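The structure under discussion appears below in the form of C-alpha cells.
Every protein chain except one is present and positioned as in the full complex.
Letters are used for the chains, namely A, B, C, D and E, taken in the order the chains are written, and counting of residues starts over at 1 for each.
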Amino acid sequence: MVASEPWYLPVGDEVQVFEAAWRARLPVLLKGPTGCGKTRFIEHMAWRLSGQPLVTVACHEDLTANDLVGRYLLSADSTVWTDGPLTRAVRTGAICYLDEVVEARKDTTVVIHPLTDHRRVLPIEKTGELLEAHPDFLLVISYNPGYQSSLKDLKPSTRQRFVSLEFHYPAVEVEATIVAHESGVDAAMAHRLATIGDKVRALREHGLADGVSTRLLVYTGQLIAGGIAPRRACDIAITHAISDEADVQQAVADIVDVLLP
Amino acid sequence: MVASEPWYLPVGDEVQVFEAAWRARLPVLLKGPTGCGKTRFIEHMAWRLSGQPLVTVACHEDLTANDLVGRYLLSADSTVWTDGPLTRAVRTGAICYLDEVVEARKDTTVVIHPLTDHRRVLPIEKTGELLEAHPDFLLVISYNPGYQSSLKDLKPSTRQRFVSLEFHYPAVEVEATIVAHESGVDAAMAHRLATIGDKVRALREHGLADGVSTRLLVYTGQLIAGGIAPRRACDIAITHAISDEADVQQAVADIVDVLLP
Amino acid sequence: MVASEPWYLPVGDEVQVFEAAWRARLPVLLKGPTGCGKTRFIEHMAWRLSGQPLVTVACHEDLTANDLVGRYLLSADSTVWTDGPLTRAVRTGAICYLDEVVEARKDTTVVIHPLTDHRRVLPIEKTGELLEAHPDFLLVISYNPGYQSSLKDLKPSTRQRFVSLEFHYPAVEVEATIVAHESGVDAAMAHRLATIGDKVRALREHGLADGVSTRLLVYTGQLIAGGIAPRRACDIAITHAISDEADVQQAVADIVDVLLP
Amino acid sequence: MVASEPWYLPVGDEVQVFEAAWRARLPVLLKGPTGCGKTRFIEHMAWRLSGQPLVTVACHEDLTANDLVGRYLLSADSTVWTDGPLTRAVRTGAICYLDEVVEARKDTTVVIHPLTDHRRVLPIEKTGELLEAHPDFLLVISYNPGYQSSLKDLKPSTRQRFVSLEFHYPAVEVEATIVAHESGVDAAMAHRLATIGDKVRALREHGLADGVSTRLLVYTGQLIAGGIAPRRACDIAITHAISDEADVQQAVADIVDVLLP
Amino acid sequence: MVASEPWYLPVGDEVQVFEAAWRARLPVLLKGPTGCGKTRFIEHMAWRLSGQPLVTVACHEDLTANDLVGRYLLSADSTVWTDGPLTRAVRTGAICYLDEVVEARKDTTVVIHPLTDHRRVLPIEKTGELLEAHPDFLLVISYNPGYQSSLKDLKPSTRQRFVSLEFHYPAVEVEATIVAHESGVDAAMAHRLATIGDKVRALREHGLADGVSTRLLVYTGQLIAGGIAPRRACDIAITHAISDEADVQQAVADIVDVLLP
Partner (left out) sequence: MVASEPWYLPVGDEVQVFEAAWRARLPVLLKGPTGCGKTRFIEHMAWRLSGQPLVTVACHEDLTANDLVGRYLLSADSTVWTDGPLTRAVRTGAICYLDEVVEARKDTTVVIHPLTDHRRVLPIEKTGELLEAHPDFLLVISYNPGYQSSLKDLKPSTRQRFVSLEFHYPAVEVEATIVAHESGVDAAMAHRLATIGDKVRALREHGLADGVSTRLLVYTGQLIAGGIAPRRACDIAITHAISDEADVQQAVADIVDVLLP
C-alpha cells in the first residue's frame, strides 16, 4: 500500500482514462521514455483509488514465471509453497505493476494471458491451483517503445490484451514546477533547467538515442542547491550522464552555455 | 470442467466438424489469428459435449515435457510423483488444449506423438508407466500461422497427426453482436466499432502485421460505456494498442475519424 | 511386448531383410518420410519374431544419454538406481526402437556405439556397471532423410554401424486397402482418397515440402464415415492440415475437385 | 570500513563534487580508464566521510542479482537467509561500490533501480522483504567507456539514475609524485617513468587500445628499486605488459629508448 | 581386462611402435577414419601387454571432467566420493582409452594435461587429492582427422603431449581376410566385397565424405551368409547405409553392378 500521497502533476487525461480502465478492470499498458514518471503515476493512481495496494515488479532478462508466481522453498523437513508477487496481488486484489515487461523471459507472458481475458484466472502449475483473481486485481505493464529491438517486442497476442496509455516528457512549464518542487532551486533556475531539458531532447534526431530524464534535471538542481556551480552541475548530471560520445557531449554543452551564460 | 455455458457465436460449420472429430477421437488443430475466439470455442465445445472436462495449457518457450507430464516433488522424507496437466487429462478422459503449442520446447512434441496415432498412449519416462489414454481423452492444439517463423513451425511429423480447423475474425454483423453483448454499448455504436475493426484489418496488407482483435473492440466499447469519449476510447484501446509506428497509427486514426465523426 | 498382431501390409522384401538382420543381430536403420508406417512396421516385426518385447523411445532435442540409460532417484533416505528404457531393453533382450534418433542430444550416440559393434556392451558410467547385451537385444533407429539439416545429420561413425532399410509411401492399391481397413469407408472412396494422396505427393517438386501421410488419408476417411461431406473432409484433414500457404492449398484443392467431383 | 587514510592525490574537483552528491544522496557513476585510481578514490572518500563503511563488489559476467542481494543457505536442518553485499550495505548504511557494473548479468540492474530513485528501497523477492535504505546508504558504480561494446552498454533507464564523474590519468607531475611515493625510486626516475606513461598513452591513436596504467609505472619503479636495470624493467612492466603486437611493442620501446638512454 | 585375445590383423609396425611408446610410458594418439579398427587395436594391445587392464570411454559433447574424474554421490546420510573411469585407470595402472576425445567438453583436456607430462599426476579438485599415476598407467586417445571442424580441433597444447599413430583402411587382401573371418562368406565373395570397399573409398574425391567402413563390409557378408541376395545385401548394408544422396548412391550401385554381376 502506498502510505502517503505521491506528488504527481498530470499532463493530460491520464488520470481519468486510468480510472475508467480500472472500473472496467481492463489491463493497462503504460508506454513512454525512461524517467518520464510512469512509476510515480502508478503509485499516485494506487493511492488515489482509495488506497488500492500496489505490487511493483521490475522485470529483467532472467525473470521467470516462477519468480512471479511462486515456488516451493525447503524448510526443516518439507517443502513449503511461497506465493510470488503476482500471486499475492491476484489473491489479495492489488494492482500488479510489471515494469518493462518485455525484458522478462517469455514464460511470463503465458502467465499473464489467462489473467487478461474473460477468464481472469492464474493457473499455478506447481500446486495445481487455478486461482480466480480477486475482483479488485488489475494488471498494469509498462514498456519503452524507444528502445525495443524486434527480439524484445511484445507479441501481438500479448499486446492486444491491454489498453494503452502514452506518456511523454512534460512540457517546459510543468517540468520547471517539478524541478523546483523536488530540488529546491528557485523558479528561474528551474525554468532554465527545464528549457535545457527541452533543447537536449530536441537533439534526439541528431544522434542522441535518449533525451535527458526529468530525474537528471532534478539531480542537477540538487547539486546546484548543494553548492556546485550551475554549469559544473550540468556537466556532471546532464552532459556526461547521458552520453560518452564527444560530439554529443559538445552539442549538449553548447545548449548549457547558451542557457546558463 | 466448464461450469456455465460459455457464450459463443458460430461463424461456420466448426461446431459440427469438431463433433465429428470428437466422435472419431481425431486430434484437432485450431488455426487462426490472435483474439479471434479459439479459446472460447474450445470452452464452448467442452461444455457442449455433455460437460467434457477441459484442461488448458498456454505454451511458452520454456515449457518442457516434464511440465506437461509431471515430476517428482520432494516431500517430508521421500519424493512423490505428481501428474502434470497432460497426464491428468489422459488419465481422466479430458480434452487437453495446448494453446500455441509451437512455442513450447521441442521435447513436448515427442510426448504428444504416441497420443496422436493408433497407440493413444503416454509413456511416462520418469515412472516407467505406459499410460493408455482414457477413451474420452482428446488432444487439441492451436497455432497462429500469421506469425510463425520457420524456426517455430510445426514439424510435418507432428502436424500430420491433426485435422485442421481454420478460424478467422467474425463478419461485421456477427462481431457487432459480440461487441454489444460484451461491452454494453448500443447496437449502433457496436456496429461502428465492428466496422472500424473490419477496416483496420484491411490495412494488414499496408504494413500492419496484425489486425485488431475482437477483444480490443470490446475494450473500446467498455471504455465508451464507462464515460470516455468514443474517439479517445479508440485512441487508447485500438490505435495505440496495436502499434507504435506513427504512420500505422495515423492510418488507423483516419479510419476512426471517418467512422466516428 | 506387442499384445496382438499389428495389422501391416508389406510393400517389398522389408520383412525378409529385417529377419536376416535380426538373425545376425545387425543394428537396423529405418529411413523414410513421416507417417509411412515405420513405427507400425517395427511393432509388426516384434510381434512376428515370436513376440519379441519392444521398447520404443521417441527422441527429441532434450533427450540425453541419462534419459536412455537411467539415473539415481532420491527415495526416503537414499538414492536408488533406476534403469532407463535402453538399459531395460539391453538387460532383458528386447528390441529397442529409437525413433528419430538424430533429434536427440549428442551424448546419446556415444551410448549406442559400444552396443552396435563386436562389443555389444552398455557401459553405465554412473554405477560403473559394464552391461553385456542379452543375446536377443537389437537396436533399431529411424530417421527421415527428407528434413535433416546438416546440423542434424547422423555422424558417419554412428551411421556406419547400421544396415539401412528404406521406406516409401505405399502404392495406390495398397494404400486404398489400408484406408478402407482403418477408416470404414467403402473401396471406391478409399481408392479415390489414395489417388488424392498419390497426386498430392507428386506436388512435392512444386514446393510442397512434405506429401500427405497415410494417416491423414485415414483421418479423411474417418470424417467421411462420420458424416462430414467428402470435399469438406479433405479440406480439414488434407488441404489445411498439410500447409498454410495459399497457393499450395489451392493446388491441393484442385486435385480434390477433380477426384471428388 | 576503511581502516587508515588511503593515500590519494586529487586531480580536480572530484572530492567536492562527490561530497555534494553524497549530501543529496545522489547515486554516482565513476567513468574512466583502467588503473587510473577509481577504486582508490572511493576508498579515500569513504574514509573522508567520517569513516563511512564501504562495500566493494567487482562485477563479472556471471554475477547475478542473488549474488548481490543474498540467498538461502542450507544448514543442519533448515535453510537460513544470508544477506548479500548489497543488502548489507543497504541495511547498515554503507557506500556500496559496484566496480564495472556493466559486466554483471542484467538482473542486477533491476535490483539497483528502486534504490536509485525516490523510493530508495530494495525489494528482496526471496523473503518478501521490502527493505528501506538506511539514510546513509549510497550507491556508486564505475565503468570504463573505452572498452564497452554495444552489448555491454548501460541501458539509458539505468544510466539516467546517476550523476557522472569522469576520471583521466593524472598529469605528469602528479603521476611522478605517485610513482615516487609508491615505488621508492627517486624523483628524477619517477619523472622519467611518468613521462614514458604520458608518451605511451599518446600512442593510443596509433593502434594501442589502452594506455599504460599508473599501476604499471609503479611496478616499473619497484623493479628498478629492486635492482633490475631501468630499460629491462620497462621491458617487463610496460612494453610486454600492455601488448603482444610486435609493432606496438617497438613503438613503446622507442619511447623508452629516448627517455632512458 | 580383456578376457580373450581379440582377433587383430596388423597392417604395419603399429604393434611395435605402440610397445615402444608403452615402455617409455608416452601418451599415444590414434588417428584414423571411422570403422578402421582403432578400438579393436587398443583391445588387442591391452591383451598383448600381459593382460594390461583397459578402461574405454567414448567421449561426447556433454562429457565433462567430472564424468572422467568422479563425483560425490548422495547416500543415506552423507555424500560418498566415487572415482570416475579415468581416476580408476590412474589409480590401478590401466590403459585409459578416450575415444574421439575432441568431442568432449573442454575441461576434460585440462584434466589430462598433468597426466601427460613429467608430472604424471591427476589433481582431483573436489577431494583435494593429488593422485600420482600408477607406473603402468597409460593414456591413449583417438580422433578422426577426416571430420574435425576447426571448432573441434585438438589444441596444440594438448596435441603436442602425444605421439601419433596413423591408421588407414586395410589393403584389399587384408580386408578380404577380415571379411571372410568375421562374416562367414567364402574367400571369393570376401575378396569381391573388399574390392567394392576399395572402389567406394576411391569415390571420396567425388563427393563422398566418408568411405565405407570394414564393419559395413562384414555386415554385407553376414546378410549374404544369412540368405539375402548379394546385390540386395550391398544395397542395404553399403549403398543406402553410407549416403542419402541419389547420385552418390548411383555411383556406389554402379561399382556393385560391375563387381557382383
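Methods note: a contact is a pair of C-beta atoms (placed from the backbone, for glycine too) under 8 Å apart; a residue touches a chain by one contact, two chains touch by 3 or more.
Owing to the predicted nature of the structure, the values given are computational and were not obtained by experimental measurement.
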Seminar exercise, completed: Shown chains in contact with the undisplayed one are D, E
Seminar exercise, completed: Contact with the hidden chain, among D:R40, D:K106, D:K126 or D:R231, goes to D:R40
For this session: Sort through E:T34, E:T87, E:T109 or E:T239 and give me the one touching the missing partner chain.
Result: E:T109
For this session: Among E:V90, E:V140 or E:L165, single out the residue that touches the unshown chain.
Result: E:L165
Problem set entry | Sites on chain D contacted by the missing partner chain, in the whole complex | 34-35, 39-40, 56, 58-63, 67, 73-77, 82, 84-85, 100, 103, 144, 147, 209-210, 212-213, 215-216, 219, 222-223, 225-228, 232, 236-237, 240-242, 244
Problem set entry | Chain not shown, touching residues in chain E | 13, 16-17, 20-21, 23-24, 26, 29, 31, 64-65, 72, 74, 77-79, 105-107, 109-111, 113-114, 117-118, 123, 125, 128, 145, 148, 155-157, 159-166
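The rule is short, and it goes like this: only the chains that are shown with their structure count from here on.
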Exercise. How short can a chain-to-chain path be from chain D to chain E, counted in steps between touching chains?
Worked result: 4
Problem set entry | Centroid comparison with chain E (C-alpha atoms), farthest chain | A
Exercise. Any idea how many Å lie between the Cα centroids of chain B and chain D?
Worked result: 53
Exercise. If you average the CA atoms of chain A and of chain D, how many Å lie between those two points?
Worked result: 30
Problem set entry | Residue list for chain E, restricted to those that touch at least two other chains | none
For this session: Considering only which chains touch which, label the overall pattern as line, ring, star, complete or other.
Result: line
For this session: If two chains touch, include that pair; go through all of them.
Result: A-B, A-D, B-C, C-E
